[in-house]
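Removed from the display is one protein chain of the complex; every other protein chain stays in position.
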């Protein structure tokens, strides 16, 4: 079968950053995203997830490699200094490359 | 340590497809799956996730490469034309290859 | 951009193992983790996710390769015999290697 | 009539609905988490079903079966007249016409509940067993709609039987119909003595819970308002005029089958209402080529708000005319 | 007795439980999201605990301590007689026998709550402070069961002390026992004046909430019914006969320690009930080799439905015999 390489960028960050983040995703040209609430622990302490305002979200976005690079660059410049978060990229294979 | 290559197939789709999808997973020979509710945005609009019937699920399934291929092929043929969804495969390493 | 290879270890297990697992993560030297509730089906039956005590969690942890190896080894020795669970590792790219 | 409408518009339920609409339009970050939505839905369906069951036990099945049968027939027939209207009047594709027709033949439980609340608020008596009509009217239209859609499309190599079976299963065993019918039976088995035990939970706070739920429904409907321009002027008119016609039909049939003024009004409301949960789910599975924007927007963003605000008092007024 | 059973079977709570069972058996997609389950559990435990605490404050600790001590002892002793029965009668492995014995010594709060509701419905007075027995009976059996299991198995190189400590922590600080004991203390500090403030939330709608919750419990139990064939005929009989024996023991002990008929019935119910949340959690952690299908199916799919439907009126009948 004909699969095509694509990048999955995962962002785990405080829920307050949600609007900023979805706006950034649109700005760099992502065609969609998936989002859900998570609990977590990291260098900025524990986030137990009972109050939405104090908890975390995980955002997953499938994009072309060039957009992944752009997205990570902007996350590093604009988000890392402000928000409790981590972000990483990984390699995936998709079927409909035109969709992303 | 002795890890073994395996495939992780991730499907994000409208929640209504749930039963169809789990039946397909069983049909192609997956030994298990993991599922959770997500919100999302894509070419078919925004899915805010307050009404189960209108929202999304993410399904993750660890399978052998051959089954991953079969699963993706059938998803493309039977699911892509009907449902709002994306699907992708990625490479993972597991410890108990017999389990999958 | 300068990304660095890192390992993502994903554990899906019965919710009761939660405290054991987070203690193990700290013990092997992970700097954080992310956690959420999931439903699932596997060799030990279906876990429908309406009663927390009977359901599953998914835990994701970004670590250096050596720690991933140690974590998987200990999961295999101490957790696989006791709990309904799966665990796998995958390759990711991060920006701030010092964070993990 | 102006009075009746004003009384409705200034009720907490309708005002909270409006507040939800405003929240959606001003993009406030207010939202109800899904488990809260589910919890409220379960409560409302169980409460209305239980109450209806107790009322059936009181009234006896002899009084209920005829109007219930009429209600079922009405639900099945509405798609048959709305389909050609949509297809030829609205120039919609066959599958979209069938899908929308199914929604308008089926019913909205929340609209029904809001109507019972309204009648209670203005001290208009009604037959509590009308919940039985709600229960039997949900499914028939969906089946008729799916058959219409299948006949009209017949995709190469597809077995339309399977789709109809899927739709039937959704329509008969979906959670909302199951809860409603189940609670109706439970209520009819318990009767008044069972009611005495659970009244403080299922009856006394009911109106307040409904008000809170309509806040959420305002949010849900409001998010769809942006799609109004996508559906075009025909569906906009359809979503208001067809409920008026169906409402009048329902009221008239209620009178024919021996209901009192209150019960006939409720049958009118059911007939006028359009489904936005059960029908979309069934149609999505059985007629995947139908465009959800069209059927969801018309039932959820046009007909539902219209009925909640203006429709309900209008159907009462029609009934009053007919019974005077 | 037929009357007593029929009154119970036709109560909203039991009928909704049956509805849940049917939903599970017909594979309806009805389900309660986890937060709703948690919310209902918190409400029920806090309400019953608070009410019990107020009752203790009224009655005085002098009346409560003796039957409470007896309840604790009973909980600890039940595993000692059921273990050999399971081991040698049922030919179960040592660890499975210990695990199941722990479940039947421990208690089910929902069964207790359903019993208080039943007594209230038939106007049978009872000592409200019986909630204290519920609170003290949850843990002892779990500890005894874990010790039995550990003694019997002793895996190579394992420190059984750690497991017992884990079980103890689960049994004493788990959320259900914490909520129950905590609310009991809060209630006993507030007394009647505190009760007046929160009665409209914790008491008046209680029966209705319980009915809704039993719908969910029917779903949960029903999903386990498929495992009945896996547990075999011995456990099936065990899950019905042992509660009857324990129930009679509990009633008898209640009389011995000076309880009235209502209180003795409740002690019987507690003794007859089997845990399906606290014990499974503790046993899973402390005796991981025990097979969950066995202990969950017998407590949740056999004993729990039996007690809810037939057991409760039977234990009352036993009490009536003993007190007449």
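When the chains are written out, they are named A, B, C, D and E in that same order, and each has its own residue count from 1.
Convention: contacts are C-beta pairs under 8 Å (C-beta built on N, C-alpha and C of every residue); 3 or more make two chains touch, one makes a residue touch a chain.
None of the values given here were measured: they were computed from a predicted structure.
Colleague: Can you list the shown chains that the hidden chain touches?
Modeller: A, D, E
Colleague: Among A:48, A:65 or A:97, which one touches the chain that has been omitted from the display?
Modeller: Only one of A:48, A:65 or A:97 touches the chain omitted from view, namely A:48.
Colleague: Which candidate, D:207, D:257, D:293 or D:309, sits in contact with the chain we can't see?
Modeller: Only one of D:207, D:257, D:293 or D:309 touches the chain omitted from view, namely D:207.
Colleague: Of the residues listed, E:1, E:69, E:151 or E:200, which one is in contact with the missing chain?
Modeller: In the full complex, the listed residue that touches the missing chain is E:200.
Colleague: Provide the residue numbers of subunit A that touch the chain removed from this figure.
Modeller: Residues of subunit A in contact with the hidden chain: 14, 16, 37, 45, 48-55, 81-83.
Colleague: For subunit E, enumerate the residues touching the unshown chain of the complex.
Modeller: These residues of subunit E touch the chain that is not shown: 33-36, 38-39, 42-43, 46, 50, 173-175, 178-179, 182-183, 185-186, 189-190, 194, 197-202, 204-205.
Colleague: Name, in rising order, the residues on subunit D that touch the hidden chain in the full complex.
Modeller: Output for subunit D: 10-12, 15-16, 19, 22-23, 26-36, 39, 117, 121, 204-209, 211-212, 215.
By our rule, only the chains that are shown with their structure count from here on.
Colleague: When you check each chain against subunit A and subunit D, which touch both of them?
Modeller: Touching subunit A as well as subunit D, we find B.
Colleague: What's the distance between the Cα centroids of subunit B and subunit D, rounded to whole Å?
Modeller: Subunit B and subunit D have C-alpha centres separated by 34 Å.
Colleague: Taking the mean of the C-alpha atoms as each chain's centre, how many Å separate subunit D from subunit E?
Modeller: Once rounded, the distance between the two centres reads 41 Å.
Colleague: By residue number and range, which residues of subunit A touch two or more other chains?
Modeller: 36, 90-91, in rising order.
Colleague: Residues touching two or more other chains, restricted to subunit E: which are they?
Modeller: 31-34
Colleague: Mind giving me all the chain pairs that touch?
Modeller: Touching chain pairs, listed by label, are A-B, A-C, B-C, B-D, C-E, D-E.
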